[in-house]
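The complex is shown incomplete by one protein chain, all other protein chains being positioned as in the whole.
Order of writing sets the labels: A and B. Residues in every chain begin at 1.
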Amino acid sequence: MSKTTQAPKALRGVGNYIDDRFHLAKTGEKNLRKVFPNHWSFMLGEIALYSFIILLVTGVFLTLWFKPSMMEIVYDGSYERLQGVPMSEAFASTLYIDFDVRGGFLMRQIHHWAALIFVAALVIHMLRVFFTGAFRKPREINWLIGVAIFALAMVEGLFGYSLPDDLPSGMGVRILQGVMLAIPLVGTYISMFLFGGEFPGEDIITRLYVLHVLLIPALLLGLIVAHFMILWHQKHTQYPGVGKTDRTVVGTPMFPAFAVKAGGFFFFTFAVIAGLSAFVQINPVHLFGPFTPTSITSGLQPDWYMGFMEGSLRIFPNWLDFTIPIGPGYPIMVAVLVPGLVIPGLIFGGLALWPFIEQWITGDKRARNVADRPRNAPVRTGVGVAGVVFYGVLWLAGSNDILSETFSIDLYLTTYIFRVLAIAGPILGFVIAKRICLGLQRRDRETLEHGYESGTIQQLPSGEFIEVHKESSSETVEVLSSKKDPSSTVLQEEDVDSSGVENPDARKGMGKLRRALAHWYTKDNVTVRDVEPHSGHHLHHTHDHTSQEGPEEDEDGH
Amino acid sequence: MTENNNNDKNEAGDDKPERVVGTPSSSAEERVVSEQPAENESAHAGPFEPFETHLRSEEQMRRGDKMASAWFIIATLAGIAFIASYFVFPPNSSGEPMIADPQIAQYSNMLLGGTLTLAMFGIGAGMTVWARNVMPHYEVHSPYDELPSNEEEKGSFSEFFMKGADESGFTKRPLMRRTLLASMIPLGIAPVVLLRDLGPLPREKMHHTPWENGRRMYVEGTHRALRAEDLENDPNGMISALPAIDDERYPHGISMNDQAKSVILLIKVPEGDWKEGMNQPVSEDSDETHMNWTYNGIVAYSKICTHVGCPAALYERTTHRILCPCHQSTFDAADAAKVVFGPAHRGLPQLPIGVDDEGYLISTGDFNEPPGPTFWEYQGGSGS
Partner (left out) sequence: MTRNGETVKWITARRRHPLAGYVVVILALALFGVGYAAMAPTAEEARAQTLSAEAPDPDDVDIAEGRAIFDQTCASCHGQDGSGGPNGPDLREAGSASVDFQVSTGRMPSMDPDSQMPRRDMVMSEEELTNLIAYYDAEIRDGEAGPDVPYEVPGKEPQREDFEDEGSYEEALETYEAEYDSYIEGASDTDEGMKLYLTNCAHCHSWSGGGGALTDGRWAPEIHDATPREIYEAMVSGPGAMPMFSDGVIVPEEKQELISYVKTLQAEPDAGGIFALDRVGQVAEGFIGWTVGLSLIVACAIWITAKQRAHD
């Protein structure tokens, strides 16, 4: 605890060398002190980042042996069971990685597990950001980048899954081609150009390979770097608490504590992925056998992140298909186009647009750095849950044959159940989630007003028993009283202004819609504005806080 | 970047009063742990002052030190074990890898993976212990930067930018501007043109398969042509078949492309099970019925689902349903393979079959409709 250790000479030398050329000492010192708020849910994005790094490293290893060629050869490699079987060079080289390259099997499994974890981490990171409102100004652009990363990651995963040219992977490509062919007018042309002729042709693996190892990873890397730089520049959001405001961030400085923790977390992520890869077999292509367009297996599924598309392809009925009665007749295959193009469009489009829709509804133009507790934005939370339920139902529908077999339910019945659930589920999800949010708000108000139930029972002199309510900690009081009521600037504008002229905006279609949405967004709320916290002891915080917040809220109105 | 940092610095000063909130400064208990470091910190506290500083006790730090080191030692040993396990299963003297045996491959995978896991976990755990038990814990306040520039800065930038634009003449000389933009257009289209050779135009290709009059059929996977009498003993038989082609260039005697569109499902349906649909014509302008295209109770349908192209081969002999295991489109084999459930747009195309002089099953023509996923022009080509 005495004096600070002198920087070693060598380090000083390097430091000086760099600073002489880039003038970094001052910037560097500031950035060493970059603040990261502490919460486990703020580390979900890091899981995705670390999985991506693992994917890059193991991916490079795999390219050293993988041959992206569809040349048909007769296998005579070391894996005995498939000797003498005709297969593509891509599949044969995958077998080579598995059974000739020591550690190759492990690397391939790490690559695949890391891919599953990567997309899963993207999803929960995105859900965290959505439910806490961390996408609001000034972070809308970073949210859009995140949506793009998510979309690209799915395509990247699908292409990677297709490369080994094993039985299920080839079927994935076939389904992709089937969806392409359904596109009106240009479908056949797109398919012919992508596949270099008819399915399967001899080019598709080579082309997907280039997209998978070069183009998409480069885009992903660029977007991830941009995502991270924007985060660094804008600083992380934080949950409400003592001293945490829209203007001040509280947390652990980057150096030394956060850097060590984040570094340790990389190793944890790698350890879990390596552990799965060591003991849990994934995508055993050598057991599936090579792809042929005529073979199929029951229980065929894509990797989990494509499950929602698979599910929507399964449950969408063909009732809406029709034929344009011109000339020989041209089919419009709604049952392929909606699941293949419209539903992903809805999901990604909805994700991308939500920050702007919400901003339009609330008219909130201020920078928000304190994250919402999900219960305090019940409509947003409800919409998010509805989206999750919709996605989840489609995802489950993608495994309806496995569910049918496992739980002995009639296969067609599962389809009907999922058709109903895909519509009813999100509505129910919205209503229930919103109810729960309001219930939690009510409990918060209760806690703020009366303190928490201590569990201690006391007998009054009158003989009556009461449960003692204790005052909440200052932190709890701060968190609970920091709740902001949902509001919208649209509703604050008078319908009729002082001179008796009707507000023209309110009468137009869009204006009407906006007001209706604003009403819907704000109508249900349990306010805490009029609540005096249980004990006076710690009130100075809250008083400071409200007096400080007050004028800001007023500004808001203008 | 630099400018922004200055901004930070200034705000840090302005923000001082706010930081007082929640800074437990005077509690006696706090002072015991934080007094001494407070002096040190004041020597160089960095850009933002720490608060709630919690130094670990000497005892805790010593324990943490030992614990973290223990983890790092475990990680080192596991790392060495990882490298060692690489050499445990070497190729034999003739260069054949030992791991080609799946059982050995499993041992190798678990040994390498297990040691790697332990090495990674050791480092992660060691670093976490280090951060949690040796490093002092504190939090710092720092301002969120005011992101929008002030009006003056914005105005000044905008003015300067436009001055530059005027200076360049770009705004004032439309001829030059427009010709430059025009010159970009052909170059913008060029990459699209260059991609033209990615593939051929569809034309009529997707309407034709190798099936033609007199073509025999192989049981898929063999090179044995089927005779009608081979199905004599299967009142409820089914088999996957391909056209009998033996092209030396392909290991299976037939290209993947041709396999993908010509594979068929031969199904033997008992006499009384046929349904009404079999008596309809195979296509609008044809006087052949679906029934005419069968032979001796044997019917041939394309095996490729008309939905998105999986092989629809799951045949239930009791219900005569052909089900696609991918998306569960269901076709009725006894009723001209019409769609009875699921997302498919149209029934499975049928192949006309008969026998030749030697009793071998043959096709007597091509499918009545293009096989495979339904596409825009499927009714447009020369068809059957």
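One rule holds in what follows: a contact is a pair of C-beta atoms (placed from the backbone, for glycine too) under 8 Å apart; a residue touches a chain by one contact, two chains touch by 3 or more.
Only a predicted model underlies this, so the values are computations on that prediction, with no experimental measurement involved.
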Residue among A:T27, A:T206 or A:Q301 that touches the chain left out of view: A:Q301
Which of B:V140, B:I254, B:I267 or B:V299 contacts the chain that the document leaves out: B:I267
Options A:S69, A:S88, A:T188 or A:N283, residue touching the unrepresented chain: A:N283
Option touching the unshown chain, where A:R81, A:H233 or A:R366 are the choices: A:R81
Residues of subunit B in contact with the chain not shown: 24, 29-30, 33-34, 52-54, 60, 63-64, 67, 102-103, 105-106, 109-110, 113, 124-125, 128-129, 131-133, 137, 219-222, 224, 226-227, 229-240, 263, 267, 311, 313-319, 321, 323, 325, 330, 341
On subunit A, residues whose C-beta touches the chain left out of the figure: 38-40, 42-44, 46-47, 81-86, 98-99, 105, 109, 113, 116-117, 120-121, 124, 167-168, 261, 264-265, 268-269, 272-273, 275-284, 286-289, 292, 294-304, 307, 399, 401-402, 404-405, 408-413
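As a convention for this text, only the chains that are shown with their structure count from here on.
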Averaged-CA centre spacing for the pair subunit B and subunit A, given as whole angstrom: 17
In the complex with subunit A, residue positions of subunit B that touch it: 1-2, 4-5, 8-9, 15, 18-19, 21-23, 36-37, 40, 43-44, 46-48, 50, 55, 86, 89, 96-97, 99-102, 105, 108-110, 112-114, 116-118, 120-121, 123-128, 130-131, 135, 137-145, 147, 195, 198-202, 205-206, 220, 240, 242, 250-252, 256-257, 259-261, 263, 303-304, 307-311, 313-314, 325-328, 339, 341-346, 372-380
Subunit A residues within the subunit B interface of the complex: 1, 4, 26-27, 29-30, 32-35, 38, 72-74, 77-80, 86, 98-100, 102-103, 105-106, 109-110, 138, 171, 174-175, 177-179, 181-189, 191-201, 203, 233-235, 242-243, 245-253, 256-257, 260-261, 263-268, 270-272, 274-275, 277-279, 286, 292-300, 310, 313-314, 316-318, 321, 323, 327-331, 333, 335-336, 339, 367, 369, 400-401, 411-412, 415, 474, 541, 544
